[in-house]
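Note that one protein chain is taken out, while the other chains of the complex remain in position.
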Amino acid sequence: MSTVNGLPISISGITKRYGDLYALDNIDLEIKQGEFLTLLGPSGSGKTTLLMALAGFTRPDHGSIKFGDEEIILKAPHQRGVGMMFQNYALFPHMNVEQNISYPLRLRKVNKTEILERVNQALATVQLTGFGDRGIDQLSGGQRQRVALARAIVFGPRILLMDEPLSALDKNLREKMQIELRHLHEELGMTTVYVTHDQREALTMSDRIVVINNGKLMQCATPRNLYDYPANKFVAEFIGESAFLKVDHQGDDIYFNGQKLLVETPPKGQKDLLLMIRPERLMVMVDGQNSENMNIFNVTVSEIVYQGETKIIYVILDDGTSISMRLSTRSGQPQNEIDEGDKIKLVLHKSDTTIVEDGGY
Amino acid sequence: MYWVGGTNMNWFKKSASETQITHGQRLWLYIVAIIIMFLLVVPTLIVIPMSFSASQYLEFPPKEWSFRWYEFYFSSNAWLSATATSLKAGVYTMLVATPLGVMASYGLYVSSHRAARLVYLLLITPIMIPVILIGIGSFYIYVQIGLVNTMFGLVVAHTILALPLVLIVVTSALKSYDMGQEQAARSLGASRFTAFMTVTLPQIRFSIVTAALLAFLTSFDEVIVAMFISGGDNATLTKNMFNALRDQIDPTIASISTIMIIVSTTLVILTQIFGRGKNVK
Partner (left out) sequence: MSTSTYDHVNERELKNHAAKERRVLLGLTSPAVLCVLTIMVIPVAWLFYLSFIGSDGNFSLEHYQRMLDSKSYARIFFTTFKVSLLTTVICVFIGYPLAYFLSQLPARVANICMLSVLLPFWTSLLVRTYSWLVLLQRKGIINQVGMDMGFWDEPLKLVHNLSGTLIGMVHIMLPFLILPLYASMKSIPQDYMKASSNLGATPTQSFWQVFFPLSMPGLMAGSLIVFILSLGFFVTPAILGGGKVIMVAMQITSNIELFFDWGAASALGVVLLVMTFAVLFIASKLMRLDNVLGGGH
């Protein structure tokens, strides 16, 4: 399969209302040429609506969508030239594998020899060589998924849209396919927009992730930045596990229960702020440890839950709030000596002390 | 699978339903049901042996067997031409009502127009109002515009009687069909029309064939409207049969009825065999 030049996508001011409900609320987004961008959000957040707007099946109320330099928002779906993968694959049951894959080529009146060649190439790309004359009902779930992919790319689209294509697969196959899809993307070069509600999937596959909630764009960032510097509580909660503690701020100083916190970049603005603590970033303080750049908390251990490769330790802070920390069960570590009821000190590195705005719902 | 170990008595004690009622306790229901089924089928088919009766009077069982009423039918220009008319009208109605109905069903199903519901009700109405009204109504209008006793007029009238059935059958098929496939086809470059023809149509084929059959039968069996607006050279079989029944009891009708039963049943069987395409999920 030859590499194509992916097209950049420009989305501006896209709004879609259903009565009083905003399915999409003034979405502005620039998708770079050839990038793998994931739309991440809970059910009903609008991520699928946005994808459908890109495909042309949902017509926004107003806004502009450009593929490259071309405004396409008024174009019918069949004129947009994007490849699309659906959640239930939507393979045509009355055609076999070869007929499904050659369908877009036949529509474009490609000649027979070239069709044969391109179909075989597509099958090779998804590692299904020789499956051409199989019926759809003879394929397993994973195989169907690959046929759907082959069909979507065989006509060389420069943009690929995927609507939760892995959600019907079991866990092992899912994780395997995530990596395969990512490799395929790098090999083929088309701009890919991927929709999912699974944050781990998004973190694994994407160049950038766009978090959407209630039709609004919450944050657009690389997986790393999204995880470490979430824009608000919703994003922070949606990705990974965290505890959220109220903090006060005066000027640039952040206070938790009267204790001044060491923070790298405090957010500006008047909104309510929260301290976000990821369980795996906390450490047990050892005597004599260098506590420069560390925030220290006094806690009482309330419960220890062993989970195999990690254990969760539930602790109670001075003000009675309970938070959890996740620690490895590697031998020879300070946490292995802790018992329930112990009073210990926890440290959180300045860079892991993340302050987020409350909100996003 | 109900006969256990050779003794019939065991079957009566077997459970017949979720409530564990036994077959024995339900025996009365089985007997009643079988009687009713018998009473449904026998009067329908009794014309067949009757048509072979040699006697002038309608009788069953026939005292003498003969083909005379078939001979009479096949040598009678009036009856043959009426049969031809009915067959033609049936086929034309099928050819008109089916595409019109499929188009209308599809249009109504995918259109989000506010008027869609109303249009659906409008198109269904012909089977809800008494047929006699359509009979006399179309007769009156046809007299004004000179369409009485014409094939064209007959087909148009039968079409509106057949349309509701086509609509109901095709709409129900669309409801259990995955429209995502049309979306997939459109995303691959097919216009709505192409997507419908290449992806949807093959998969709802069986329902369309059933609808076409219903359209044909509606026209072929139709009596009342035909009674008013068909006539002369274009009189239908049913119209002539009805008149014959009203005036005097003509045994030829038995043979015609037998032929009609054979035609209907054959069509239904053919539909079942050839209507089903590949197994659709």
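Read from first to last, the chains carry the letters A and B; within each, the first residue is number 1.
Heads up, the rule we're going with is that a contact is a pair of C-beta atoms (placed from the backbone, for glycine too) under 8 Å apart; a residue touches a chain by one contact, two chains touch by 3 or more.
Values in this document were obtained by computation on a predicted structure and should not be read as measured data.
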**Fill in**
In the whole complex, of B:Leu80, B:Leu133, B:Met197 or B:Leu270, the residue touching the missing chain would be B:Leu133
**Item:** Per the touch definition above, residue among A:Gln33, A:Ser64 or A:Thr300 touching the missing chain
**Value:** A:Ser64
**Asked** For chain B, which residues touch the unseen chain?
**Response** 16-21, 25, 29-30, 32-33, 36-41, 43-47, 50, 57-61, 100-101, 103-104, 106-113, 115-117, 119-126, 128-134, 136-141, 156-157, 159-160, 163, 167-168, 171-172, 175, 217, 220-221, 223-224, 227-228, 238, 241-242, 245-246, 249, 253-254, 257, 260-261, 264-265, 268
**Where the unshown chain meets chain A, residue by residue** = 12-13, 15, 22, 25-26, 59-64, 71, 73-74
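By our rule, only the chains that are shown with their structure count from here on.
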**Asked** Could you state the distance in Å from the CA-based centre of chain A to that of chain B?
**Response** 55
**Asked** Okay, in this complex, where on chain B does chain A touch?
**Response** 178, 180-181, 183-192, 194-195, 198-199, 202-203, 277-281
**Prompt:** In their complex, what parts of chain A are in touch with chain B?
**Reply:** 55-57, 76-84, 86, 88, 90-94, 103-104, 107-108, 137, 151-152, 155, 161
